[in-house]
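Removed from the display is one protein chain of the complex; every other protein chain stays in position.
What follows is subunit A.
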């Protein structure tokens, strides 16, 4: 299967992930700590237990994406 298809496009998109993720290490650490605390503490992990921290992480990630897009547009 040659040429561009949904799998090659998804693979290309996921390749951009690490760079964008690297711009949100602070929020990622906060979210990670919140979830990791459930593995040692008495509280069991439930859905949306750390929703607030995740929203912060997601907002940072989305802004990183739009920054990259803006940069791409400015480069052309």
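Some observations on this one:
Convention: contacts are C-beta pairs under 8 Å (C-beta built on N, C-alpha and C of every residue); 3 or more make two chains touch, one makes a residue touch a chain; residues count from 1.
What we mean here is this: contacts and distances are computed from a predicted model.
Per the UniProt record, the chain missing from the shown structure is "Arginine-hydroxylase NDUFAF5, mitochondrial", taken from the list "Arginine-hydroxylase NDUFAF5, mitochondrial", "Exosome complex component RRP40", "Ribonuclease P protein subunit p40 isoform X1" or "Trafficking protein particle complex subunit 12". The chain not shown here touches subunit A at positions 14-15, 17-18, 21, 25, 27-29, 31-33, 35-36, 38-39, 45-50, 54, 57-58, 61.
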